[in-house]
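Shown here: the complex without one of its protein chains, the others still in place.
Here is chain A:
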Amino acid sequence: MGEDADARKINHGFLRDHGYVTEADVISTVEFNHTGELLATGDKGGRVVVFQREPESKNAPHSQGEYDVYSTFQSHEPEFDYLKSLEIEEKINKIKWLPQQNAAHSLLSTNDKTIKLWKITERDKRPEGYNLKDEEGKLKDLSTVTSLQVPVLKPMDLMVEVSPRRVFANGHTYHINSISVNSDCETYMSADDLRINLWHLAITDRSFNIVDIKPANMEDLTEVITASEFHPHHCNLFVYSSSKGSLRLCDMRAAALCDKHSKLFEEPEDPSNRSFFSEIISSVSDVKFSHSGRYMLTRDYLTVKVWDLNMEARPIETYQVHDYLRSKLCSLYENDCIFDKFECAWNGSDSVIMTGAYNNFFRMFDRNTKRDVTLEASRESSKPRAVLKPRRVCVGGKRRRDDISVDSLDFTRKILHTAWHPAENIIAIAATNNLYIFQDKVNSEMH
């Protein structure tokens, strides 16, 4: 696919780089909250780090707010299932923010088995002037109390407190791959390989099973659920994707158990592309509704596809992410890269879609102009305030100066998790241990 990059359009500045170094620090999920003010990351060690965007400085009106660490907490610990003699990884698979309803922020974080609701609150005042207690909290000697005073709230250094408000455990036999908060702000769903459960945010001791694709005989198993999401506006609709490359839209009004889909989105396989690995590369790794709710975005190993909810027969748009890997599927199977699950994202206006690739490359596709670009998230090429240079992968033939050849791609550096600010052109890219946040420059007339 042609990669004519308009340099003016790509005025992204590199802003933040977190240098973690251990396996436990590999970022496993990235998510903006609904306003974009907060950005949460989860890692393999079970930790959640929340970043907050600083308000724009009056002194430098052209520099937009940067993201700084707001809170860090240990969400999940490794567990051991004694009955099955299995270790349960503490890796955070997904984080989803709840819509903000008061001064506190809440998010759901999940590992393979347990979902937790965390409440993040700020404390910037504390009461002073107690009658019976002194500053350290020790009881005063009553004989020294000669007058009464009313305790007053005095400002203090901002303290961010995080507390687990709910723990939704024991709902899943298989590994949870996704969670999604409903637009009704009361319920959410969690999906594992074979089942999807509906929870109420306030009730932890039970959930409703709404999808169950486990066959009566496990040896008949042919497909698993790979991702699921609620519709952004219709609280009765949700979609789930399968390892066979199909999407099923389900309506909870139709039946209590939504095994029967309302719509099935499936593209017939191209017989000329058939190989040993056709099934693997057609497995959908991520599905995202557009902000409008009209479209869905799916990612499989080599492509991203845009589907119109009104058309089930095939996607309306297909973009090749790294088609040059098609001839290398056997090697990628050997080194397990073919099982990598890339995520995808919409921008706020649903006009641009983004997904990650190898060599710390990530790709953006403009749906209107049909132009696309490949960018790299790396320390070497991204100094603060630098403009990202478009990259190109050459597949033989003419090679330009800065091209990378397919054979020199680094498959250990992959961008699986990306997120786009809900309204602005700010993107968060997780490259193994590092988090990159790119922002568009203020000169918006350049788009």
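Throughout what follows, contacts are C-beta pairs under 8 Å (C-beta built on N, C-alpha and C of every residue); 3 or more make two chains touch, one makes a residue touch a chain; residues count from 1.
One rule holds in what follows: contacts and distances are computed from a predicted model.
Only one chain is not pictured, and the protein name UniProt records for it, out of "Dynein axonemal intermediate chain 1", "Signal peptidase subunit 3", "Immediate early response 5" or "Proteasome subunit alpha type", is "Immediate early response 5".
For the chain missing from the display, the contacting residue among A:200, A:244, A:371 or A:392 is A:244, taking the whole complex into account. Touch with the chain omitted from the figure is made, among A:224, A:345 or A:393, by A:224. From the set A:83, A:103, A:150 or A:256, the residue in touch with the chain omitted from the display is A:83, counting the whole complex. Residue-level contact of chain A with the missing chain is found at 81, 83-89, 91, 112, 170-175, 177, 193-194, 214, 216-224, 226, 243-244, 271, 274, 276-277, 279-280, 283, 330, 333-334, 336, 339.
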